[in-house]
Every structure is written in C-alpha cells, then in structure tokens.
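Submitted below is the structure of interest, expressed as structure tokens.
Only one protein chain is missing; all other protein chains are in place.
Note that the chains are named A, B and C in the order they appear, and that numbering of residues resets to 1 at the start of each chain.
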Amino acid sequence: MKKFAKIDKDRLLLGIAAPVLAVVAALVVTALVLLATGKEPFKAFQIMVSYGFKSDSQVFILNEATTYYLAGLAVAIGFRMNLFNIGVDGQYRMGAFFGAVVGGMVTLPSFLEIPLIIVVSMVVAAAWSAIAGFLKVGRGVSEVIATIMLNSIATAVISYLLQPGRLAHLNSNTNSVYTTMLPKSAWFFTMTTNPAAGPIEGFIVIAVLAGVAYWFVLARTRFGFDLRTVGQSESAAEASGVNVKKMIVTSMVISGALAGLVGMPALLNEAHTYSDEFPTGIGFIGIAVALLGRNHPVGIGIGALLWAFLDRTSNWLEFNGYDKEIVGVIQGVIVLCVVIAYEVVRRYGLGRQQRKVGEELAAAASVKKTEAQGAAV
Amino acid sequence: MELKGITKRFPGVVANHDIDITVRRGIVHALVGENGAGKSTLMKILYGMQKPDEGTIAIDGEQVSFSNPGDAIVRGIGMVHQHFMLADNLTVLENVVLGSEKLHGIGAKARARITEISDAYGLGVRPDVLVEDLGVADRQRVEILKVLYRGARTLILDEPTAVLVPQEVDALFDNLRELKAEGLTVIFISHKLGEVLSVADEITVIRRGTTVGTADPKSITTKQLAELMVGSELPSPETRESTVTDVPMLQVEGLRLTAPDQDGVERTVLDDIALTIHKGEVLGIAGVEGNGQAELVEAIMGMRAPDAGVITLDGQDISRTPTRKRREDGIGYIPEDRHRHGLLLEAPLWENRILGHVTEQPNSKGALLDPAAARRDTERIVAEYDVRTPGIDVTAASLSGGNQQKLIVGREMSHHPKLLIAAHPTRGVDVGAQAQIWDQIRAARREGLAVLLISADLDELIGLSDCLRVMFRGRLVADADPATITPEELGSAMTGASSGHLEHASAAGAVTGTAVSDTASEKAGGED
Amino acid sequence: GASSTQSSGSSSGKSSLKVGIAYDVGGRGDHSFNDSAARGLDKATKEFGGTPKELTAKTTDTDQDREQYLDDLASNGYNPVIAVGFAYANALKAEAPKFPKTTFAIVDSVVPGANIDSMSFATPESSYLAGVAAALKSKTGHIGFIGGVDNALIKGFQAGFQQGVTDTKPSDKVTVQYLSTGSDLSGFSSPDKGASAAAGMLSQGIDVVYSAAGSSGTGSIETVAAKKGAWAIGVDSDQYQDPALAKYKNSILTSAVKNVDVAVFDLIQSIHNGKPLTGNNTYNLANGGVSLATSGGFIKDIQPQLDAVTKKIISGQIKVKQTP
Partner (left out) sequence: MSTTTTAAPAAKTAPAKAPRTKLSTPVILLIVAGALIAVAAVRAITGARDVTSSGQIGGALQMAVPVGLAGLAGLWSERAGVVNIGLEGMMILGSFFGAWAGWQHGPWIGLLAGVIGGALGGLVHAIATVTFGVDHIVSGVALTLLAQGATEYLAKIWFNTGKAATLGGNPKQSPPIGSVPSITVPGLSPWLAHIEAHHWFLVSDLAGVLGGLITNLSVFTVIAALLFGATYWVLWRTSFGLRLRSCGEAPVAAESLGVDVYRYKYAAVIMSGALAGFGGAFLAMVPAHAYNEGQTGGRGYIGLAAMIFGNWRPGGLAMGAGLFGYTDSLQLRNGGPAAHALLLLLVLLLVLMAAWKFSRKSYRQAVLNAVFAGLLLLWFLMTDTIPSEFVSATPYVATLLVLGLSAQRLRMPKADGKPYRKGQGK
C-alpha cells in the first residue's frame, strides 16, 4: 500500500511541476521582452502582484474568472474526448441572445424566470454545437473547421435578428441596439463582502456547481467513464461497448450546453440585455484556460483565475506606463510553455513509472530466486 | 560480421544483455528466441535504428558505429521488419526508392531497375500499384525488393513468415536460397523451429536478452532447440478430453458484411457465414490474416453492423443488439490488438479493469461507478491471474505485454462469459504466460464456456480447438478435425487450394480436400 | 521605468490637469472616433499641459471591465474622465455617482447625471452634406456607400447620406455595401474588403464612394484613386490630411468630419477654466461639431449649394433621418 501512496504523491508533484515550470518560463521570456524593449521588468511584476491582490481586484478577478471558468469547462469537456470545440464562442453568443430574447418577452417570478433563461440559453447553445457534432459523425467534417465556420455564421444570425423591428430595439441616444430589458425578476443575486470592492456576482455559485458536476460526472459516473474512454482510445471504447458516434454528438451537446452558461453572468448579473456590446471572444479564452488547467476542474479554476488576474493587472500596467499588450505576450507564452511542459512532464512521468515497475519486478524476481535457491539448498 | 557485448536497456526492461554474435558471409544465419527475448532489438541495433548502450559492431573486421539506418544501408545491410514498413498511400515504386533516391532517381530509371530485380528473383512486383492494394505476401516481396534495391549484401529478415501460409513460406525460402547462392548473407528470425531447421546454416539462440548458445541445424532437433530457447520443457496446448455438449451457445447464420474501401466502393468482406459453437466447445478459425476473421469478430461483438444474417446467443437473437448489451449478455472478448482494443494504456490498472464492463458488478452501482469495489476486484485479478505489477495504480502501459494480456484475460473471465471470443490470445506473450492462458481457457471450457478462437499459431489452434474452420476471402471454406489435421494441410486450405471437409491423408504431402457433410460444425462436434 | 503617474505632473509645473480617457475597442489609431478623441486630447495637453492617462477596451470586455477602467482613472485623481464610445454607457451610469467631484464625459451616448458631459454627434447631418456633394459631383448618377459594420451608428451615416443624395438628385441611385456584420468588427480593419467593395462599385459605374468603415476605408479610397474621375469621400477625420493616405489625397473629394476632438478639447478646456461642462451636449452642423472638410478645394465649386443646405439643416427646414 505504501508504494501506491508514493506513486500518487509523485504524480501530484509532477502535476504541479508542469504549470510552475511554464509560469516561470513565461516570466523569464516576458522579462526578456520587456528588457529588450527598454522597460523595467521587475517593477512591472511587482505592480501586477501588488495591484492584483487588492480587495477590489480580488472581487473583479473572481467575477471575471466565473465567466472564463465556465468557458473553460465547456471547452474541456470536448478536450476530454479529443474533440476540439473551437465553437464555444458562437455557441454562448447564440445561447445568451435567445436567452435574452425569451427572458425579455415573459415576466415570471425569479425562481421560474431565471431557470427559464438559463435553460433556453443552454438548449440553443447545445443545438448550435450539435450541428458540428452531426456533421462530424454523419459527414466526417472535422469539428475544428465546422465550429470555426459556425462561429461566423452565428455572428450573422445574431446580427440579423438583433435589429430594431426584429428582436431588438434601438436606443437612438446611444446608438446601441439591444433586446428587451430583462425584468427585475431575472436579475441574478450578488454578494457584497466589502462595499468598496463592489459586489461578487452570484453566478459564481453556478460556476462552482458546474465544476463539481463536471468532476462528478467524469470521475464518478458510468457515462463519464465512457466519455473518458473515448478520449483515451476511440478503438478501445468502441470495443468496450461505447457507441462512439453517439458519444461524439452527446459530448458536443454537453459542451454546447455548458457554453450556454458562459454568457449568463454578463446577461443576468451585469447587462440584463443582449446588446451589440455583448462581450465576444470568450470562447477562445476558454480554450486557453482549459489548456492551462489540463481539463481538470480545479486546474481550469486556477487557469481562469490566472487569466483574470492577468487581465486585471494589464489595466494597471497600462496605467503605469507599460504597454498593456505585454500581457498578451505573457498569456501566449504561458499557454505555449504550459502545453510543452505538460508533455515533457507527462512523458518523463510515464517513463519513470515504467522504469520503476521494471526495477521493482526485477527486485521481486531476484528475491524469489534467492529464496528458491535457499530452499533448494 | 561480429556483434560484441551488446547491451540495450529500455525503461523497465533490459532488451539485450551482453550479446555476442558472429555471422559469416554467404550463409543463412537464424536467430531464435521466444517473444520479447530481444531479437528484434538486436537487429534494429545492427541496422542502426537503435543505439546500443554498450558493445561494438564490427563488419569484415572493421569497427563501425551506425547512428541511423542510412549508415547501415551504406554498409550493405538491409532489414525487413517484423511489421511491414510500408506507406499504404504511396506506390510500390515510391516505397522502394524512398531514402535511396540517389541510386536511380525516382522515375523511369528506378522503375526499370525495380522490374529488373523483380524479374531476377522472380518476385513479380508491379511498381506502379498502390501498396494498399497489395496482399500480405506481395507486401513482403516489396519489402525484400526494397532491401535488394539498395544493393544490400546482408539481409535481415525479422519473422518474415509470421503472416504467410506454408506455401508462401516455401516460395520465400526458395527466394532466400537463391539469394544465398548469389553470395548474400541472410539473418533470419523466427519462432517456427521447423522452418529454421530447414533453411538455416547456423543458429543462434537468445533467451531473456542474452545469447544462450549456437546450434548446428544438421544435428539438432526442434525439441532440443525449443528447450534451449525456453530453458525448460515446452508446454503444449494439447487438449483432448472433450467437454463439448450439444447445447448451442452461439449460432451465426447467413452473415454478410460489406464495407466501403478507401475509394468508397462497397466490398464484401464476410459472405454467407454460418457457424455454431456449443457449450463447452472451442471453435478454432484458421486463415491468413485479412481474410475476414477480424470482421467476423467485430460483427459478433456488434462493432460492425452486418448487411444480413442472424446471430443467436444462448437462444436469444442478438443480431441488432448493441455491443454493450452483448457484453452484458455474456460475451467475453480478448481482442487481437490489445493496445488498440483492449486497454487504456495511460489509465491505471483498476480503470482498465472497468473497461468493457462498466455497467456490470462490481464496477458500478446504477449509473455511478464504484471505484472502491473495482479496485478491490482488480487486486483479486492481479493475484489470481499472476499479473506481475507493483500495484493497481500504475498505468497499463508500464506492464509488459504478457502481463497486460493476463489482466485482460482475468477481466474477461471475471464476468463469467457464456461465449469467449479469443483473437490471438497468446500473441506476443511469453511461454509461461501462454501456458497460463491456455489453462484458463481450458478450465472455463470445462464449465460450459463456448470459445471462438482465432489464431495465427496453427499449433495453438489445433491443440486447443474441438473443431476447426478455415476462412478464406470472407467465407468459411473448409472444416477439419483438429485431432487428425496437420498444420501443412490447414495451411493449404488457408490459401484456398482446398476446401470442404479436410481429411488427413497419410500419404506425405498430399492434401485432398473432400467435402463430406453439409453442416460441418455439427459433424465435427459429434465426432469428438 | 515609466514616469510615475502619481506625481500628477507637478514636476512639469505647468498644470495639475490630469485627464483620464478610456477608449473603445480599437483605441488610439483606429482612424475613427477614438483617434479623433485622441487628437483632442493631444491638442489640450499641448495647450494646457498636464498628464493624460489612456486606457483601451478589448472585445471581450464586459460592463465590469469598463467600470474598472473608469474607476481606476477616477480613483487615481484623474479629472475629467472621458469615456469614448457608447459602450461605456452602463459603466458610466454605475461609476459617475461614486465620484461626484469628478467630471465624466461620454462620447456618442446620453447618460443622465450632474457630473456627466454627454457628447452626441449629429453624424447623419454631415453625411447628408456628403450626400449632397456626392450627388452634385457624380457624373453617372450612381453613388456608393461602404459601411464597415452594419451597426446602428454606421446605419445613421448611411441614412443621412442616402437622404442627401436623393434630396439633391432624386433620380440618383445609392448602392450600399457593408463589409462585416454584427459583432464581427473586422469590417473596420480590413482594407482589402474595402478595396473589393469599392472595385465592385466602380465596375457598376459608380463614381463617388463614401466609406464609413474605419481603416477599411483606406482600401476603398486607394481603389477609387486608381480610377480616373472617381471620387472618394472620407469619414470621421479629414482624411485628405492623413499622412497614410497622402498618395491618394487628390481623389478625396471631402470628408464627413466628426469632431470628437473638438468636444474633447472643449471639455478639457472647461475643466481648465474651472467651469466643467456637463449635461447633454450635441455636436452638430450648427456648432461645428460635425462638418464637411474642404481640404484640397475640390468642393469649392459647389460650396454655395452646400452652404444653403447647411443652413436649411440648422434651421430645421431639412430633417435628417437617423435610420435608413
């Protein structure tokens, strides 16, 4: 038993080694870039850290990370079975748009209104994502390409419908086009811990629940086992009795449904309408966050927090005379370093384990042999 | 050519340990040893594909060091690998000239040269066909041509006969003798000792990564050679006491399967297959790989949807049931390729124990997994089936092939299947594990298990089966009684040279195919 | 390191003016209203000294982020704090009450509040004038409008322009082409698309092309410049003066200028003078907030007609449409 514990501890250490390695590498690269462009790197890091840990920063980061986390989960569920859902971006926008439209049309008590909006959003996003799933299993179209095209098509669909006279209104004062404002009953609750820091958006609770559900389904259910099996080896999954095609569509649908949650904090906690300033591009952040977190629910959380931290501090860097675009460099380098580091560590771990198993077995064999010889004598 | 003190370590294994071999020019030198003994590794070292950790190689007295196969090729060494090294989507010509374009370019001159060599050795290779359109024997010839094209004087053939039927083996040996006559050196690897004795001039035996001796093919018998290889007496798969009942467990009728090939053209891969396996019966299927055995297994497993036909398991029509349900209903499956179909290599052993039986006890309760119970049961399997591992949390990839296979067998047997589909159950498994697996199959059969056995090892097939069928181009073309049939006779049917019921003819070499019965399997069952 | 911002410019000794500005997506250098705002800022800084602080939004920003920009600026003593773009409306609504002593401003939107200067621009009016100029200059009677992205703002440009053309020459035809749609903002930054659209128009016999398309407009201006006798009309700033377009300036008939710089400058000046501007300030033809550029002198010959129309618009005799 002691042996297993040791192997597990090693695994944990190795698991942590990768991201740490990557972040360090990213810091080094960033420092070099800053130096090369004539800026002082250490002051920049210091600014980032001190600002990032202020209490209002913390609230901001939590709120931002909530959205990123959901996007990360949506992407990760695809990654877990080798599906690259690049289309979370289009999916969450479609979902949030129709959620906003439906929510604006009806006024119900909160306990009905909010779930209604969320469900509509999830269903629409899932349906949009399912198109890519069906194209993949039915016509063999790579989901990567299909979802990229669907992102652009989603943009067209939304901009067609988001017109005054169709499903939206024009505010001629602001030149902004928006769907009917959600009734107050659709506003999600917020929590205020420190008035100066602003409220924490209540949707963080849903995000945490989604993370727990993600973990539970994958690690503890038969369905999750089947899903992971497909991700690890499609052929073995097929032989073990998983209907791989069905699983592809199912997981695209689940991924899409999760994507349907991504726009909810912005809709239910912030804007209460879908307007032409609704945030776009979060799906792509989700990819980065999922990669950082290695598709693990806790890892994704850390990735989302890191990303939000970098976003937050980028403003302050700009404030302090740095070009905030440096954060883009940091983010790019971190992701690239992380994926490389994970691979290196994974391979090292696997090789080490094989070696260890070999050694232990050899030791066991020689013990047996000497025992046998002893018995013979 | 002299290899001295070669040592090669891989994570977890010492593949070669202080090996010494001397090969003289112009002879056929055979290298024998059981699976995993380190033969291929040694040859890859000689061919520059692997670097030895220790040791030296000398050619004609001159010490050499190869950093890649290119260096070896320059030295006149060529190798035909155990697994085909061909690009399917390239033409034969492209496959042959690849890497040696300097010799004759990649155009007309190369084509002429290929035709010339092909004619000289009677290989019959067509340069402009895509490799994917070739059968195994043709591919083998392309491999040999590749080596000859490079002007190799030393030819390494790593288990070239594994996928060939006896007649094709004879043709190959004729080619080898011709090469030898031309003054070429051939290093020949095989487990099939009869073949080795018939073609080799010298034999080196490797056991557990080291040379244990050399033998003279003229004076040694196969039995002695085998014992040298294994270090003890050879186990045998013989199983003669019959446990066959007359209760059918699996019945397949009129099974037809078509599948689109690369061009999208539908081809018939299974044609009108009919067979019955009774409780307690082992039905062996012989056939050259690629004649539909894999598809038959997949159709029975539900991984492919047949176009026509009825499959009945224990009286239940399962023709339309999904794979998972079939497994729950009692089909156990030892797949042909354990890495592709049997394991999750990067998952721990206990998760591999769940694989394929996730809906069954003790792996899950309702929709939820029961990891604790699964782990407990994995411990049990590890102990009962002698899986050598330090624990159940190591990944499947870190186990050796034999131990991986024992885990799979243990897993499948733990669910008390009614029907076991065993495709090459002992392929790539060492002798000890092989015997264990055979024992387990026999034991289960005694308790009424029906087994569909597919194997390329004809001795295994003959020894274990109660009844034999031969598959050729998607059809069951012949049947035979394992008690009397010889591997040669079976081999002849596998090439399609004979069909119907195969009777053993005592006249040496003569194989007559005389069909006698219409329901061959019943007949065979009754005979036992 | 960068010069410390907290020093509030005391070392310069000239002024303690600290101007904070939060641009919309695109930021300084977008060839559009952000750029124009930046010009106003630059002019004010030159005149009154002080230390400006510039922040820029991203496409992924939510209201939360935008609030943050304003908060960072206001809480660090910047006054005024200028939000460029209607996307800041919600954020401003939340932030302005928190800093009653700070004057905020927002471009292209109306946000009520005692400490808020809402700057709106009557761009349809200047586009109307551009339409008049186009109609008078076109020989073929076929005129083109290229919009960067089909949002409400750009549709206002389209509406005014079309009206200007048809009011002047009812028989003239206006062809409209947008480069991208909805949240796909690439239409503002794809000169190649601008060029394609312009080429398509030229081949249909269109000889005056008005592009309200951010930096995509450079593509269309360039394409139009390659055809003899065809005119391009620029937008937002006087593109005749744009160094990046110096090669083609002789084909730039005029530009429908939106003087965000004027508004920004006005505001900063008012703070400098201690009398902060607040409330709803509309910049239109009447007060010179929007105008038609005259650089190059290509519309000299039609200036009388233009002036007449301008008068009518100011007097309310002509009502310019906001939506097509």
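The definition used in the following text is that a contact is a pair of C-beta atoms (placed from the backbone, for glycine too) under 8 Å apart; a residue touches a chain by one contact, two chains touch by 3 or more.
All values derive from a computational prediction rather than experimental measurement.
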{"item": "For the chain not depicted, the shown chains it touches", "value": "A, B, C"}
{"item": "Per the touch definition above, residue among B:Leu90, B:Ile117, B:Ala171 or B:Ile220 touching the missing chain", "value": "B:Leu90"}
{"item": "Positions on chain C contacted by the hidden chain, ascending", "value": "26-31, 35, 150, 176-182, 184-186, 189-193, 195-197, 199-204, 215, 218-219, 222, 242-247"}
{"item": "Touch residues of chain B, complete complex, unshown partner", "value": "47-51, 68-73, 79, 81-90, 94-95, 97-102, 105-106, 130, 133, 146, 261-265, 267-269, 271, 472-477, 479, 496-500, 512-518, 520"}
{"item": "Residues from chain A at the interface with the omitted partner, ascending", "value": "33, 37, 84, 135, 139-142, 144-146, 148-150, 152-153, 155-157, 159-160, 284, 287-288, 291, 323, 325-333, 335-336, 339-340, 343-344, 347"}
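Criterion: only the chains that are shown with their structure count from here on.
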{"item": "Chain centre separation in whole Å, for chain C relative to chain B (CA means)", "value": "75"}
{"item": "Rounded Å distance, chain A centre to chain B centre (Cα mean)", "value": "44"}
{"item": "Contacts with 2+ other chains: residues of chain B", "value": "none"}
{"item": "For chain C, residues that touch 2 or more chains besides their own", "value": "none"}
{"item": "Contact footprint of chain A on chain B as seen in their complex", "value": "11-13, 301-303, 322-327, 333, 335, 340-347, 351, 354-359, 364, 367-369, 371, 388-395, 397-399"}
{"item": "Parts of chain A lying in touch with chain C, wherever the complex brings them together", "value": "39-40, 43, 56, 60, 63-64, 67, 93, 152, 155-156, 158-160, 162, 164, 170, 172-177, 265-266, 270-271, 276-282, 285, 311-312, 315-316, 318-322, 324"}
{"item": "Parts of chain C lying in touch with chain A, wherever the complex brings them together", "value": "1-3, 5, 53-56, 58-65, 68-69, 71-72, 76, 86-87, 89-90, 108-110, 120, 150-153, 156, 181-184, 322-323"}
